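Only one protein chain is missing; all other protein chains are in place.
Take a look at chain A:
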Amino acid sequence: MILLAGCNAHQSTLAPFGEEARSTYWLTVTLGIGALLIAVLVGTLAWRAAHSPGNALDHRQGMRLILWLGAVFPTVVLTALLLFALPEMRPLPSQPGDLTIRVDGEQFWWRVQYESGRGEPLIGANEVRIPVGRPVVFQLAAKDVIHSFWIPGLAGKMDMIPGRTNRLIVKAEKTGRFRGVCAEFCGLSHALMAFDVVAMEPSAFDAWLVAARTPAAVARGRTRGAALFADYGCNACHAVRGTEHDARIGPDLSRYGARTSLGAGTLPPTTGNTATFIRDADAVKPGARMPSYPMMPEDEAHAIAAWLKELK
């Protein structure tokens, strides 16, 4: 188990980068070893029983075996396990001033809002950035159907349920790029609903948060792509900070050029992939809410994609 942890370091409970996932990792190891020992014990007893000569056990001995190994032993082990595991259920401590990130699951992407207490929240999509060493409070909700927010290396999952807001408190311990996924079946493209997680040094995070609030330099530029973005009505759903586009139906595209994936973790965000996605999102991601634009000439899709890629 431990050996295989190296296989996949960015979306694995066996490669924890957060405090909760680390303690659950050791719980997993403990439980795994315990289960193995009990399996060996039961197997050995069954083997001995099957290979004993006739009448090897009289009635009293048999009843004692059932009592001690069937009833008493599991009771003791399970009570110990409960006492050992209950403290792990406590959420991490957090204070009112801690960074709060609200994440809304929608078919099939993530709306991410950083609420730092002052001013408007910073809105992004399909990427979560967190500082290491500080508690972060996730407020988790869903707009359409039930989703589940899971970053295996950081902490256990928490469902996002329409009509409710769930809290999950995490603390990252290592910087790096990781991956989270939707863990509750949520429809056609449930398998294609992932997001990128970036754990940063606190100072770098603070700097990023400030920088992210300022619009990308090219956003105001009057390039062909920017014009087509408006002409095709992309702005009916998507917002780009620094422009007049402020619709909140689809993912915010303000910093699209800085993202490491397209379509909520579905494809690498190359200009070509982006153009393909613009023309036929449903082919890449079945059931996606974004309409297809089969009539859009490829060079125009490329122009829009190129403009989006410049939003860094």
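The rule is simple: a contact is a pair of C-beta atoms (placed from the backbone, for glycine too) under 8 Å apart; a residue touches a chain by one contact, two chains touch by 3 or more; residues count from 1.
By our rule, contacts and distances are computed from a predicted model.
Within the choices "3-isopropylmalate dehydratase small subunit", "cytochrome-c oxidase", "Carbohydrate ABC transporter permease" or "Spermidine/putrescine import ATP-binding protein PotA", the name that UniProt assigns to the complex's undisplayed chain is "cytochrome-c oxidase". Checked against the full complex, the one of A:94, A:116, A:166 or A:292 touching the unshown chain is A:166. Per the touch definition above, the residue from A:70, A:202 or A:272 contacting the chain not shown is A:70.
Take chain A: the residues that touch the chain left off the picture are 1, 4-5, 7-8, 11-14, 21, 23-24, 27-28, 31-32, 35, 38-39, 42-43, 45-46, 48-50, 52-59, 61-63, 65-66, 69-71, 73-75, 78, 81-82, 85-86, 88-91, 107, 140, 144-146, 148, 150, 152-153, 155-159, 161-164, 166-167, 179, 181-192, 194, 265, 286-287.
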